[in-house]
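One structure, pasted below without further comment.
Of the protein chains in this complex, all but one are displayed in their positions.
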Amino acid sequence: MTVSESPAELAPPDIVRCAYLDLVVTDLAKAREFYVDVLGLIVTEEDDEAIYLRTLEEFIHHNLVLRKGPVAAAAAFAYRVRTPEDVDRAEQWFAARGCRTERRADGFAKGIGDSVRVTDPLGFPYEFFYDVEHVERLAWRYDLYTPGALVRLDHFNQVTPDVPTGRKYLEDLGFRVTEDIQDDEGTTYAAWLRRKDTVHDTALTGGDGPRLHHIAFSTHEKHNILSICDKLGALRMSDVIERGPGRHGVSNAFYLYIRDPDGHRIEIYTQDYYTGDPDNPTVTWDVHDNQRRDWWGNPVVPSWYTEASPVLDLDGNPQPLKERTDSSEMAVTVGADGFSYTRKGGEDKGFKLGTSL
Amino acid sequence: MTVSESPAELAPPDIVRCAYLDLVVTDLAKAREFYVDVLGLIVTEEDDEAIYLRTLEEFIHHNLVLRKGPVAAAAAFAYRVRTPEDVDRAEQWFAARGCRTERRADGFAKGIGDSVRVTDPLGFPYEFFYDVEHVERLAWRYDLYTPGALVRLDHFNQVTPDVPTGRKYLEDLGFRVTEDIQDDEGTTYAAWLRRKDTVHDTALTGGDGPRLHHIAFSTHEKHNILSICDKLGALRMSDVIERGPGRHGVSNAFYLYIRDPDGHRIEIYTQDYYTGDPDNPTVTWDVHDNQRRDWWGNPVVPSWYTEASPVLDLDGNPQPLKERTDSSEMAVTVGADGFSYTRKGGEDKGFKLGTSL
Amino acid sequence: MTVSESPAELAPPDIVRCAYLDLVVTDLAKAREFYVDVLGLIVTEEDDEAIYLRTLEEFIHHNLVLRKGPVAAAAAFAYRVRTPEDVDRAEQWFAARGCRTERRADGFAKGIGDSVRVTDPLGFPYEFFYDVEHVERLAWRYDLYTPGALVRLDHFNQVTPDVPTGRKYLEDLGFRVTEDIQDDEGTTYAAWLRRKDTVHDTALTGGDGPRLHHIAFSTHEKHNILSICDKLGALRMSDVIERGPGRHGVSNAFYLYIRDPDGHRIEIYTQDYYTGDPDNPTVTWDVHDNQRRDWWGNPVVPSWYTEASPVLDLDGNPQPLKERTDSSEMAVTVGADGFSYTRKGGEDKGFKLGTSL
Partner (left out) sequence: MTVSESPAELAPPDIVRCAYLDLVVTDLAKAREFYVDVLGLIVTEEDDEAIYLRTLEEFIHHNLVLRKGPVAAAAAFAYRVRTPEDVDRAEQWFAARGCRTERRADGFAKGIGDSVRVTDPLGFPYEFFYDVEHVERLAWRYDLYTPGALVRLDHFNQVTPDVPTGRKYLEDLGFRVTEDIQDDEGTTYAAWLRRKDTVHDTALTGGDGPRLHHIAFSTHEKHNILSICDKLGALRMSDVIERGPGRHGVSNAFYLYIRDPDGHRIEIYTQDYYTGDPDNPTVTWDVHDNQRRDWWGNPVVPSWYTEASPVLDLDGNPQPLKERTDSSEMAVTVGADGFSYTRKGGEDKGFKLGTSL
């Protein structure tokens, strides 16, 4: 392909939404037990190498591929584009930026046709596709619903050292920022970016990267999320609950973070707000607002800031990490006891959990 | 303005979403009591002639104008467009179709700037605007939430005699059909059309028209809708509950229909599904599927089929009605007792409610 | 046993609560599909003749026995008493009233020990037992919960022609009335009576009797009941939904009535109020209050008034019916169209569902 235009002149692909995550797990049977038996995702198709899973309201082949491999990692963040030609546009747009691209007419995963995978400027494996096999949308199949039914893929969350750079790149690619976390010195700690009409299709969390922070699935109501916790308790698996359930400040959604058998983080998420207007107001949170990440002021556990999954290059090798050089959100908000509750202006108020220690 | 292109060559405006309804009520105080005191909509602004109301997650000036007038009617179905130029496009597009248009740089309602109103080919007063005053999005103001909090405007529903003609026009205008109701003879009884990523921004219900069937607001969860019923019971206003609560077949949403003091119908609605993909599958329901309008098979009351609000022309006069000539959904599904439960193929099964009469 | 005391001198047994229903079904496989596969009741034990089912929070052997038989009917309404001696007291108390009693040291059902069955003064087969096998209380087993999980047996409801007579007998037996429905002429249409701290362990509904009106199971929350409706819709079984879901006026509980394959009526019920104080106020509803049976004013379908299950005598034969001679609630509240919405004082307001016919 000849790329004669400068990157700035090239139209980006028209991305519709985040569509699926290609995830390497080290033990397929254990992963199946977690995602299918415990979380209730629907198996569209499976073989000895991979399991293709979808949510109850999905009509495309899958939202998650569990792929057997030696290193637990994210192999691709896949986005659906509006037309077949948008796959061409994606290939050209990234090639023009000097990114490695790989095009496959038959797709990289079952059920998906012509696609391109790229290593993006931040080091993440991104995929763009239009062609996909339709399967039954199970929205009306209430006989299949569990108390914690996952009905949609909502978003990805990526760890990258330099959030402003990452944000600029994603805005060029057509994403819009809905919310972010900053401080008075102008440091950006995280940003949320969308294509579909929700708060995000992906978010950037400041930290050593590139890494996958988490993938998020939606439920209909808050009690569905609580019932997942209850079930994990009944299965004596409460250890996999890392943070929450709680109400986010950012996004206003109700949330839960759990960890799969390989340590991949999954968020269960419900009830953010409509963002589809062109001038949808961006919400900026102060990093010292203790309600930014949990509206109820409950603490963010350190592991949530520090742990994340490697991502792979197009050859399947883990990407090396680049260190974050800006202040870390954990460093500026968490004290010596690991749980400090800080406020802007140095107000002398210890974290409520640690008050009596 | 010179319109040199043929209608087919003109690009339609890029409509973002249904944005607000301009509704004439005969008693402003009574209407305020209903929409503000009972339903809890937020007053953005009000004077002796009109009240501007919004939902809790809205950031534009209003989703509903209650305007004092002699005849209870819908004065405008207003859509937001993506850019200021899309208002021009709307004006040209309708003018090219011979529709009457009226442009006002200062808008037809407070808080709205440059807008065009048209009498569309079906006789409905449609408005298109981009410029609008931003107000506080109250999403995080849980101190203002009531048990039945209305968080978003979801859709309009319009009565028109010839659904296929109306559908073709709206598809030309850029809407996409997500679901419809048909029979084996090819009669279309209703169609649901969307711009934003939900099942609809508006729907066409077959009947004498043009009339407003209802306007729908969203809650977060199903219990919010139940609590509205409970409150109406406590206020000894249960008479205003016309149909539901129930689960729709079409849209898969949970619903309730109530009637305001002028008889205008309001739907309270929650939890339909994401429709934003370009090839989102259209769902066609058989008119004889008794779960199409209520998934639990509960009856559609006759008034729901027959009653609706007049709409006004651009001079404020009620539009004359054109009769539906196709079969009516009520006629083919409701028997002599007013509640028959019919099935395709004439299966001999009376409506369950009437079985024992 | 010698009964030397007059009935009035005998202390009634100390009844703890309604405990289980012994129910004859004509097709055990179909009944199992309904109660186990659809409703999710837990099988404690089963054989070719009977299935013993319990709710998730129950620790006694069963709350429902499905017993194969030629005629669909209720074989026994079983109550737990406080001590083994209360079984003696029950036997004596009914014998003193000339009722037929039958004592079995090994019980009438698996899992139950020493019990007495009686044909009570109203013709109902009542059982009293203390001794019962304990089984695992599954309250914490959230891995077994379904979206519509039934967690407790709540109450029975019995049809009897003369409600005041029935009420007096049950009060003598130690029940307390919590609510009733009357009219200005002093006719009593229904009464709710309790032993445990809820609105009722049983209720009397005026009509030809003795018959079983329904048995009610509790869920934790209202959405659990809605999900049962959703599942019935998905299974294309919406016909079994007879009435509701809705909010009761009487009891303030959220409810749903469904019918099993034999036509036995089951209520799903949640969130009535605490009634355990000795002077708990009795609530009397006017039969012409249209919110008494549905707080939202939705109609009571005629079948709900007219249909009920036979009950058996101690030999297993259906009890003959005695006609109600007082006014029937249906007759005074439902008009010629089958759905009239009546009000005290003859206010001219048709039932809202029928308004437009």
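As written, the chains take the letters A, B and C, and residue 1 is the first residue of each chain.
The rule is simple: a contact is a pair of C-beta atoms (placed from the backbone, for glycine too) under 8 Å apart; a residue touches a chain by one contact, two chains touch by 3 or more.
Just so it is clear, the model here is predicted, and its values are computed rather than measured.
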Given A:I51, A:V81, A:L226 or A:V250, the one touching the chain that is not displayed: A:L226
Contacting the left-out chain in the complete assembly, out of C:N280, C:T306 or C:S327: C:N280
Among A:T83, A:S238 or A:T282, the residue in touch with the chain that has been omitted: A:S238
On subunit A, residues whose C-beta touches the chain left out of the figure: 221-223, 226, 229-230, 232-233, 236, 238-239, 241-242, 245, 247, 249, 254, 290-291, 295-299, 301-303, 306-307, 337-339, 349, 352-357
Positions on subunit C where the hidden chain makes contact: 16-17, 57, 59-60, 80, 82-83, 134, 137, 139-140, 151-152, 196-197, 220-222, 249, 252, 271, 273-274, 276-281, 295
Touching residues (missing chain, whole complex) on subunit B: 140-147, 149, 221, 223, 227, 230-231, 233-235
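Keep in mind that, in the parts below, only the chains that are shown with their structure count from here on.
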Most distant chain from subunit B by Cα centroid: C
Identity of the most central chain, Cα criterion: B
Centroid spacing, where centroids are CA-atom means, of subunit B and subunit C in whole angstrom: 43
Centre distance in Å when subunit A and subunit B are each reduced to the mean of their C-alpha atoms: 35
Numbers and ranges of subunit C residues touching at least 2 other chains: 221, 223, 230, 233
